[in-house]
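Step one of this worksheet: look at the structure below.
One protein chain omitted, others in place.
Chain IDs A and B follow the sequence of writing; residue 1 opens each chain.
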Amino acid sequence: MQSKIHIKQTQKRHNQWLDNAIKYILMGFAILSSSFIFIIAGVIMVKGVTPFITNNGGLGRVNLADFLTGSTWLIGESFNSNLYAVGFLIISTLFIAFLSLLISFPVGVLTALFIAKIAPKKLAETLRTVIEMLASIPSIIYGLFGAGIILKLVYDFSTILGFQSKGGNSILSSVLVLAIMTIPTIASISEVAIRSVDKSIEHGSLALGASKTQTHFKVVLTSAKSGIFTSAILGIGRVLGEATAVSLVAGGRRSGINFNILDTTSTLTTMMLEGMKETTGLDYDIRFSVGIVLMIVILITNFTLNYIKRKVGNVDVK
Amino acid sequence: MRKIFLVLALALSFSLAACTSGSSFDDSKNITVYTRDTTSGTRAGFMEGIGFSAAAGSDDVLVEGFVIKDNTGIMTSMGTDEYGIGYVSLSSLNNTIKGLNFEGVAPTVANVLNDTYGLKRPFMWMVRDTGDYESTEIDQLVKAFVAFLGTTDAADIINNNGAIALQTTVTWDSIKAQHPITARNNSNVTLRFGGSDSIQKVAQALTQAFSAKAGNFVAEHDHTGSGDAYKRTQTIGLSDPVSKHVGFSSRYFKDTEKVGVATSDMGQLAWDAIVAIVHKNNPVTNITAAQLKAIYDGTYTKWSDVVSE
Partner (left out) sequence: MLNSRRKKDLILQSITYMASFISLFVLISILLFVFLNGFKLLNMDLITHNFESTSYIADLKDFTGPGVFNTNKDFDDHTYYSTKWGIALSDSENLMGHTIVLVTYVHEDSPFNDLRNKGVATQDLMLDVDYEIVRIAFDDGPSALSIQGAQNMIQVLDTKTTFRELEYSTSGGGIRGSIITTLYLIGLTLLIALPVGVGAALYLNEYAPKNKFTKALRNLIETLTGVPSIIYGLMGLALFVPITISLTKATGANLISGALTLSVILMPVIIRTTEESLKVVPDDYRHASLALGGNKTQTTFKIVLPSAFSGILTATLLAIGRIIGESAALVFAVGTAIKDHVSIYDKSTSLSVHIWAMMTDEPANIELSTTIAIIILVIVLSMNLSIKLISKRLLRKYGVTHE
């Protein structure tokens, strides 16, 4: 009897040892994944903080307050001035991100709903594959599409409205390009979430007499809230961080906040990208400072979105 | 069924908006000014050429509301925007846009060579200091390459790829005896080239031609920008994987980039002509430096200002 109990106890300890080992290995993976943000921050900080604390080769320190609130990228000549500012870029970046999400979020989620629930199986499978394919197109091709087609459309569109657009380079073009890029991401992730909603909830709603549409909107979508929100967060991350595609359609505005969607604009990322290869000295380091500002903007956006997500509440399907 | 019709109707109206017919040129419209960004060698060359050097490095002095584009962007923009004006390198010119004569001279290779066309920028090269190479073979090969750049054979390659070579009468055959390293088999030697990506095509053609003359060494091209011509040959040590043996730049080297560099370690290999371009519907065919400066600094704001002259 005692030996049997002994075996059971060793087995239990053995199992626990295995469980704990796995737990710590997986925890290691999680901690590793989350540590990268610090490494990235470190890399950017090294270059990005120097304009504010060193003399920049005789040009003088960049004033932090002016940098964050100013409305002209650079007053004076490149390599001869330290009057950089990104204030106006922060606002235009957020404005563009908000507008593009305004388009891509509803379109993406509704498309996901369509694929997951309404479309016949064959069509749904094809659509899913098409969307996954499009998520893999390099962003530069979206930029080319924007530059080739969307610019022309916006230019003609604004001629109809009577506004002389600058070749179509505008907030509207950037928003459209970004929306097109994020629709695949939002659609695929939301679709996974919608598909995973427990069928019993759906059947219950139908059994209670709700119509199919009512069930879709009031029951399925709300149950998949968490996943749909995640897709929005990942989508906005992509929007805020996209540089190449936007730089081909934005216009490179150098000063002033602009809310006219048919006029040119600039974002934090396009400003960072421009000339990143060809430049040296303060002009090069300052782009890392812009990177720091961008990361703070992303942090705040994610924080806000997560806060909203918590307030709106998670539906517990377990 | 109804829903599908509704949707199709909307799609149709959208596409109708897209198909507006071409209109005639209205010269009361504003001029939309396109430019490269301040780090571009093309911009520096253009601004110097029109007498507006202050705008080479500074955006303040430009007219309000200019649009910044890269090389391809300016070309495609000029294809859409009927009221725009911009500038590109001669090698990029094609028949989707209209290149303007500068001061009465047409933008052709012949006119650059005989020095009548005034808008141009230099293609420059820079190499590492003597002795700062992994081996003497690489050192000698680089020196041979530099000598090659001054021959008619290299001039042929440069001209063949859209740039404009400097005049020379030296042939490679006449000087190759001074570079015995090229007579041996160098297929195990790799030379690293980098710098401006505007010069990438020319650089690759040059190394391909020279490799056949110099023992078939391997040429590795990694072009990341004119700034890296100096950075990766003079400031970054050989142990760093991004270091290069030869760097190309599409602008003159800045004073800060010439510090500590021997005159034999840098030089010019070609010119590149810059052409002012407009939309094909634009009636303007010739433009002067003064007009361009007036457009870019905001004195002229409408096309009627230019056309009336």
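Rule of thumb we're sticking to: contacts are C-beta pairs under 8 Å (C-beta built on N, C-alpha and C of every residue); 3 or more make two chains touch, one makes a residue touch a chain.
Note that this is a predicted model, so its numbers are computed, not measured.
*Asks:* Which one, A:56, A:92 or A:111, makes contact with the chain that was left out?
*Replies:* Missing-chain contact among the listed residues: A:111.
*Asks:* Quick one: say which of B:183, B:259, B:290 or B:307 touches the chain that got left out.
*Replies:* Answering carefully, the residue with contact to the hidden chain is B:183.
*Asks:* With the missing chain put back, which residues of chain A would touch it? List them for me.
*Replies:* Within chain A, the residues touching the omitted chain are 15-16, 18-19, 22-23, 25-27, 29-40, 43-44, 106-111, 113-115, 118-119, 127, 129-142, 144-145, 148-149, 180, 183-185, 187-189, 191-193, 195-198, 211, 213-214, 216-217, 226-227, 230, 233-234, 236-238, 240-244, 269, 272-273, 276, 291, 294-295, 297-299, 301-303, 306, 317-318.
*Asks:* Even though one chain is hidden, which residues of chain B still touch it in the full complex?
*Replies:* 3-4, 6-7, 10-11, 71-72, 75, 88-89, 91-92, 94, 152-153, 156-157, 159-162, 171, 173, 182-186, 197-198, 200-201, 205, 208-209, 211-216, 220-224, 241-242
The working rule: only the chains that are shown with their structure count from here on.
*Asks:* How far is the middle of chain A from the middle of chain B, if each middle is the mean of its Cα atoms, in Å?
*Replies:* Those two chain centres are 34 Å apart.
*Asks:* Spell out the residues on chain B that touch chain A in their complex, using ranges where they run on.
*Replies:* 17-18, 20, 29-30, 32, 34, 37-41, 54, 57-60, 65-70, 72-73, 76-77, 80-81, 83-84, 196-197, 224-228, 230-231, 254, 256
*Asks:* Mind pulling up the chain A residues that touch chain B in the complex?
*Replies:* Its residues touching chain B are 72-80, 147-148, 151-153, 155-157, 159-160, 164, 166-169, 247-248, 251-252, 254-255, 263-264, 274-281, 283-284.
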